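Every protein chain but one is kept in place in this view of the complex.
For reference, chains read A and B in written order, and residue numbers begin at 1 within each chain.
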Amino acid sequence: MGLEEKIPDSVIMTSLDKMVNWAHKRSMWPLGFGLACCAIEMISTFSAHFDLARYGMEVMRPSPRQADLMIVAGRVSRKMAPVVKRLYEQMPNPKWVISMGACASCGGVFNNYALVQGVDRVIPVDIYVPGCPPRPEQLMDGVLKLHAKVETESLKDKREEWGTKIA
Amino acid sequence: MTTATAEAKTLTINMGPQHPSTHGVLRVELEVEGETVVKATPIIGYLHTGIEKTMESKLYYKAAPCTDRMDYLAPMSNNLGYALAVEKLMDIDVPDKVKWARVCLAELTRLNSHLVWLGTHALDLGAMSMVLYAMRDRESVVDIYEACGGQRMMTTYIRIGGLADDLPKDFDKRVRNTLKQIKAGIADYETLLKENQIFINRTKDVAVISAEDAINWSLSGPMLRGSGIARDLRKDAPYSGYENFDFKVCIGEKGDAYDRYRLRIEEMNESIKIIEQALDGMPEGPSRAHVPGVVLPPKLDVLEKMESMIFHFKIITHGFDAPVGGVYQGIESPKGELGFYIAGDGTNMPRRIRVRPPSFINLASLPKLCEGQMLSDVVCAIGSIDIVLGEVDR
Partner (left out) sequence: MTTNASQHRDLIHRFVTETFGQYVLSHDDFRGDLSLYIKAEGLIPICEAFLEDDSLQVHFLADLTVVDWLDTERGDEHGRFEVVYNLWSMRHNYRFFLKVFLPDTEPRVASLTDLWQGANWMEREAYDLFGIDFVGHPNLEKILTPDDLDGFPLRKDFPLTYEVPHFTWNKDQPPEVIR
């Protein structure tokens, strides 16, 4: 936001962090992007029965430029990996990644020539959700864990992470 | 990504692999002239998992869980196809109870798959609420899977020589409740879509394929039946005791997207009938064939009897040796003819497991379906084929 460059580390800074994190947490827009089996459970999670809208997350964005959470739902093949990386790069900061399911986290049962053994070889991952596929409750738990993680973030750290070109 | 060539006056548009209406990671390269599609080229492989190779490197038993992960909307159909193929290779006959239970589960799978298809297809065409209703009803089917196999999607419940375990005690009650809910659900969907002018306008006379073309393109399942050819392996090459059930093979007339929609709805009604017959006539008996050395003995026997324990140990560690030769078993999965060609080579691991993926072969006809159609109809064509990318790419 540019504010944090002018304000020194102080009570105001931490309060600002709190407010910004609260806003991030309460309106996290996932990228509408499914790869394999886990995508179906992801749809279940977003549907009426499990209803992820309770956490302010029902708006799936088809365009990566409007999204700030990427849920990698399914196995990432070697052909798909460059595409996933590209999509991640197209998302504006701040952005988070949930790796959903065994295949996205570590390759799952498919240790073979075609699959990338874990999406974390291509893009950084914040939360790993195990399961094949994870139940919707598990994904929700992963989302809540991500919310908890977002709460601990500080604008100052981000500046260092993203470099000097802070938005 | 768009590029224009000056002399041809056509525009190349890239659709996918990340696109909300391609049902996964399908990529279609479209050449359009204005709004009309001149040429559509599907580009696949973005989900290529090497499942066939992985299965070939495992014992026959241990390959079974890989089958769920191909057509993840119809896991039980995949299990069934694989189990039947290995049973054919090993020349095993299973008890009647197993057959009936398998039919019941396979038809529940058809309901599951068609419900998700209906929801997503209608969503693509603008009927937003359908997906919420369809996913709601799907939950009840998935709950039955969970009661049987302990997992919502990847159950691997149908195993070689029988079922993983006996059916749950309240299976009958659960299934009947689900059927009641889905019956009421189908009536709802019909009021939402059947005479919905927008839906009809977007599906009638769209993505038409004639009967001759459908055969020439090797299409199967609703894609073939929608064009008026009554080819259904449940009738034509009965497996797992389907010859004992009374049901109708539904066919369409024109072979357009609307016909295929009608046909799938009717198929759901027929599936409900089959499940009811299977529940009414469910015989008593063991949930596994008794074939020592090939089929795992029941768990209680393993704990109490010496021979059973030895066989259990042998199957788990070494598996069983299959004869040299290839067998093919085709079943009518919700998407079409799902076949497993398994070649044994005298060892405990398969030489070749080939899956005949119905979605893959049906998807090959996409250029034919889209030719000369409007750009927005491409979404309808993809939806009406009913593809699952996990099966297309394997």
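Keep in mind that, in the parts below, a residue touches a chain if its C-beta (ideal position, glycine included) is under 8 Å from a C-beta of that chain, and two chains touch if they have at least 3 such contacts.
Worth saying up front: this structure is predicted, and the values here are computed from it rather than measured.
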> Among B:45, B:119 or B:222, which residue is in contact with the omitted chain in the full complex?
Replying inline: B:45
> Who touches the missing chain here, B:93, B:236 or B:253?
Replying inline: B:236
> Considering the entire assembly, which residues of chain B contact the chain that has been omitted?
Replying inline: 44-45, 48, 50, 52-54, 56-57, 88-89, 91, 213, 215-220, 231, 236-237, 324-328, 330, 337, 339, 341, 343, 345, 351-352, 354, 356, 360-361, 363-365, 368, 393-394
> Taking the full complex into account, what residues of chain A touch the chain not shown?
Replying inline: 77-79, 81-82, 85, 111-114, 116-117, 121-122
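Convention: only the chains that are shown with their structure count from here on.
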> How many Å are there between the centre of chain A and the centre of chain B, using C-alpha atoms for each centre?
Replying inline: 31
>> Per the contact definition, I'd like the list of chain A residues that touch chain B in the complex.
In response: 32-37, 39-41, 43-44, 47-49, 60, 62, 64, 74-75, 77, 79-80, 83, 87, 109-115, 132-133, 135
>> Applying the document's contact rule, which stretches of chain B touch chain A when the two form their complex?
In response: 17-20, 24-25, 45-51, 53-54, 65-66, 69, 72-73, 116, 131-132, 135-136, 138-139, 142, 152-154, 389-390, 393
